[in-house]
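Here it is, the structure, as structure tokens.
Note that this complex is displayed minus one protein chain, with the remaining chains in position.
Up next, chain A:
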Amino acid sequence: MDLFLQQTVNAISLGGTYALLALGLAVVFSIMGLINFAHGELMTIAGYVLMFCGLAGMPFVLSILLAVSASVVAAVLMERIAFRPVRNASGATLLVTSFAVSMVLQVLFQNLISVRSQPVLLPQILSESVRIGGFVIGVNKILAIVATVVMLIFLDWFMKRQKAGIAMRAAAEDFAVARLMGIRANTVIAGAFALSGLLAGVAAVLWVSQRASVDPLMGFMPVLKAFIAAILGGLGSLRGAVAGGFLLGFIEIYLAAFLPPEWQEFRDPIGLALVVAVLLIRPNGLIPAPALKAQKV
């Protein structure tokens, strides 16, 4: 039982990180029909900022602020430089552009920083753990869960209570009519990227807190997983992204914990098979996006 609870905490923590990343992908996709594979590089940028701040001996809270800000700024610049010129192009063009951005950034990290994984100095407290009732939880896991919950509440508030958030939902549903209301295309799209950068930055802090290292390809795997989570949840659906992220986290952690040792080798294929099984039952994902009118800018 203890082991089960322990693994559940791990699953919530990992699933939460996937949920934040999947949300970032979903926000951008719902607005402009782009699956941004360079989302992972936003994480990596935030990771490197954490590394440099650690080397400079900055307080961790300040490092986090800088890392997340860097990711937001990078996301907005990415849109301005790479995606705005191809905004009205086909989905395939957008996808290829995002791959190109991703690779350019990876090569830059490799050449300007290092090909190898770099250690990130973290405060001691993150590697400690606390006893709650009968079981022990790492401080980093608790922080990850708290940060995820805070971000989800913030996002929900923003999308429902803030005029800018409501405008994003409106633009996601019908861009042409949103423009007719006076909602500026550039503002909404830049806002969506800023939001995705914020989510990627927070996810990066959580990711690095569990691993204490950063490398040029750091963002690739988690964002691939987040992409799977977003599809599992229903591509373009924000609630779906959260549901998909958590479900994927649970699948991965439980398989790693409870699959018999001789099966562990097949853990990833089994996990993906479960994802495919869910999609066979619910082809549009757990919580599908409302039928997109696919009205482009």
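To be clear about the criterion, a residue touches a chain if its C-beta (ideal position, glycine included) is under 8 Å from a C-beta of that chain, and two chains touch if they have at least 3 such contacts; residues count from 1.
By definition in this document, contacts and distances are computed from a predicted model.
From the set "Branched-chain amino acid transport system ATP-binding protein", "2-oxoisovalerate dehydrogenase subunit alpha", "Dimethyl sulfoxide reductase, C subunit, putative" or "Methyltransferase family protein", the protein name that UniProt assigns to the chain left out of the figure is "Branched-chain amino acid transport system ATP-binding protein".
Contact with the chain that does not appear here is found for just one residue of A:P59, A:P85, A:P119 or A:P290, A:P290.
Among A:I12, A:L155 or A:A178, only A:A178 touches the chain that is left out of the view. Interface with the hidden chain, as seen from chain A, comprises residues 163, 166-167, 169-170, 173-174, 176-185, 290.
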